[in-house]
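My questions will all concern the structure given below.
The complex is shown incomplete by one protein chain, all other protein chains being positioned as in the whole.
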Amino acid sequence: MSNLLDVRNVSHSFRGLSVLRGVNFVAPQGQIVGLIGPNGAGKSTLFNIISGFLEPNQGQVFYQGEDISRLSVPQRSRRGLMRSFQTPQVFSHLTVRENLMAGCYKETGSGLIAGLSGMRGSRREQARMGDTADRACEIYGLTGVRDQLAGKLPGGQQRLVELARAAIGKPTLLCLDEPSSGLNTEEVNQLMAMLRRLNAEGVTILLVSHDMDLVAVAEHVHVLCFGEIIASGSFAAVKGDARVRDAYLGV
Amino acid sequence: MHPFAPLAGRGGALMDLTLLLQSILAGTTNGFVYGLIGLGISVIFRGTRIINAMQGECGLVGGVVAFLLLEKLGAPLWIAALGGALGGGLLGLVVDTLLVRPTRRRGASEESFLLLTLGVAFAISASVLFFFGRDSHILPGIGGEASAVFFDAAIRWHAIWLIILSSAVMVLIWFFYHRTHLGLSMMASSLDEEGAATIGIDVPRMRTLTFVLGGLVGGLAGVLVSPLITLHYEMGLLLTLKGFAAAILGGLANPFGAVLGGVTLGVIESVAVLSVSSGYKDVIAMTLLIVIMIVMPNGMLGRGSRKGG
Partner (left out) sequence: MRIKRLVFAVVLVALWIAIPAFASRSVVDMLVWTGLYTIAGLGVSFLLGQCGIVSLAQSVFFGIGAYASAYCATQFGWMAPAGFLVGMVVSALIALAVGWPVLRLSGYFLALATLALAIIGHVMFLEWDWLTGGTLGIGGIPALDLFGFALNTPQRFYFLVWPLAVFVLCLHRNLLHSRTGFAIRAMRDAPAAAQVLGVDTRVLKVKMFILSAVLGALAGSLFAHYVTFVSVDSFGVDRAINFLLLAVLGGATTIFGTILGALFITVMPNVLSRFGDIHGVLFAASLILAVIFLPEGFGGALRRAFVRSEPKP
């Protein structure tokens, strides 16, 4: 099995404060990979570096064997690397259906002029986007709120919208930042089911969380602590690791 | 906005040097004016997170009030100056209580506050046109028309007073924010609204006081600048923009950078027009403003996070 994502020796500091120190880790194709660590371990920074919102001071990020360290967020997205955000980022003045239609951006191709003119191609494309959105609404149980403004939905449903929207974009690697925050137990279970299904469809998932229990779905877990990977392995192995326990107990 | 008549003739190297020195002095004087306007903008921004697009108009009102006190009532210069500053402060009070508060209650966006203050700037400019007329007026300066001479370059005594008084205002504001109970409360409510409220600070009142303080500084700036540039109903907008450039250059979050930023802007502006037509002075200042916002959003001092956009 090849490595879809390969983070090599990434270091980063903010104003002299070192946040990541030579981080190395891989995400094999087709797996669910967990990245855990206590608050302030540098998870978000690493995540921003992987998804392209931050350029690392040092080190490279390889994706499908290509060095993507200098690529922009949309360029990475077109290669199939997508992410979610810690606070769900829905398009709040758009309805759920329109949110999902916006998710079809990469799968469609009409330009500005075609859009202005309202040519038949553009209209047919809109119909296709609408169909895709409707199908996704059914799959993700959003049909009931399809025509509501996404910004007015409760947090849990906003997260579902965000995830469904990303799934429409056919990601190869989906990076989820604290997907369980703000969700109740039932919603977390729903989320887990969704992740398993996406994974079964061949999507590699990188899960970032400080929540140990959530990461139990992961086949492989990396533990980040004070800017360094201190343990890697199966969930059970990592959970048993003494250093990890120390980190979590805050010794 | 040239406080000095352009100097004719460029003789030898000595003349050029004099010209340069003259430009630097003129630029420094203008710079303090921009800095004082910028100081008001930053005070209000720090206290309320609003960019006050009517800061130049506070100056206009200050200048007009001072002019009326002098000409119509025959008040002494210092009373007129005080009246002008108070006029600016009163304007701040009125604008905050009558306009900003209701808009804030509605939960308006950054842009609506900008438009609101821009609308007020319009209204003030139109009112001055209506009540005060289309003519330009000039206030007498401190020390009259007399000038001091440094190495053949002249600077008006009023300009020197302007520099001294602006510096004094800056120091006073620093003391106010760091050493007085009221100043500390105002700072606290801008840094942590909820925290300040829980320890019993009346946050809305502090915001109003911030506007009053900003208005006072603006009014004083108007009084100080009117002997150098003419008092005119359309003077506000460009003053606001250059004051804003000064505030950004110094770092918006740091009110004391504004004067430094203002002087930098003023000197660059007046030295640059030595090589191009003086008509391009505003182009240079505005280009500088744009470049600074893109390249150095935290200003030259570079501390504190960018909160502007």
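A and B label the chains in the order they appear, each numbered from 1.
Rule of thumb we're sticking to: contacts are C-beta pairs under 8 Å (C-beta built on N, C-alpha and C of every residue); 3 or more make two chains touch, one makes a residue touch a chain.
For clarity, every value in this text was computed on a predicted model and none was experimentally measured.
Here one chain is not drawn; of A:Gly169, A:Gly182 or A:Gly233, the residue touching it is A:Gly169. Within the whole complex, the absent chain has one touching residue among B:Leu19, B:Leu68, B:Val120 or B:Leu139, and that is B:Val120.
From the set A:Ser2, A:Ser92, A:Asn189 or A:Ser234, the residue in touch with the chain omitted from the display is A:Ser92, counting the whole complex. Touch with the chain that is not drawn comes from one residue among A:Val26, A:Ala114 or A:Ile139, which is A:Ala114. Panel shows chain B; residues 51, 99, 102-103, 106, 108, 110-112, 114-116, 118-120, 122-123, 125-127, 129-130, 237-238, 241, 244, 248, 277, 279-280, 282-283, 286-287, 289-290, 293-294, 297, 308-309 of it touch the chain omitted from the view. Seen from chain A, the chain kept out of the figure touches residues 51, 53, 72-74, 77-78, 82-83, 85, 89-94, 98-99, 101-106, 108-112, 114-118, 122, 125-126, 129, 151, 162, 165-166, 169.
Here is the rule we go by: only the chains that are shown with their structure count from here on.
Separating the CA-averaged centres of chain A and chain B is a span of 47 Å.
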